[in-house]
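A single protein chain has been omitted; all remaining protein chains appear in their positions.
Now for chain A:
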């Protein structure tokens, strides 16, 4: 199962990267969301999959899923959410101000 999930994560990475390389701002935001999904899946897969109960202690159960990757991913989800929403509003405002969401037209000035 881990191998399959690695491949799924790889596909998510590829799809995310392809979206990021597009020229529409919206696609880039979508790309970052898919990319972070891929990363989360990656982290979960790197722990062991399906080895026991959910990590909520219950009397009589000794085998639990690894809680540490879950904690890490939880933190990561929240951070990437914050980032995504900021990026979203930023690109929305950029598109509104510059009246284009084409990355090829959004270039810096000559002094950069």
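Odds and ends about this structure:
The working rule: a contact is a pair of C-beta atoms (placed from the backbone, for glycine too) under 8 Å apart; a residue touches a chain by one contact, two chains touch by 3 or more; residues count from 1.
Note that contacts and distances are computed from a predicted model.
Only one chain is not pictured, and the protein name UniProt records for it, out of "Cytochrome D ubiquinol oxidase subunit II", "Phenylacetate-CoA oxygenase subunit PaaA", "Multicomponent Na+:H+ antiporter subunit A" or "Electron transfer flavoprotein subunit alpha", is "Multicomponent Na+:H+ antiporter subunit A".
Panel shows chain A; residues 1-24, 26-27, 29-30, 33-34, 37-38, 40-42, 44-58, 64-68, 70-71, 73-75, 77-79, 81-86, 88-93, 95-96, 100-104, 106-108, 112 of it touch the chain omitted from the view.
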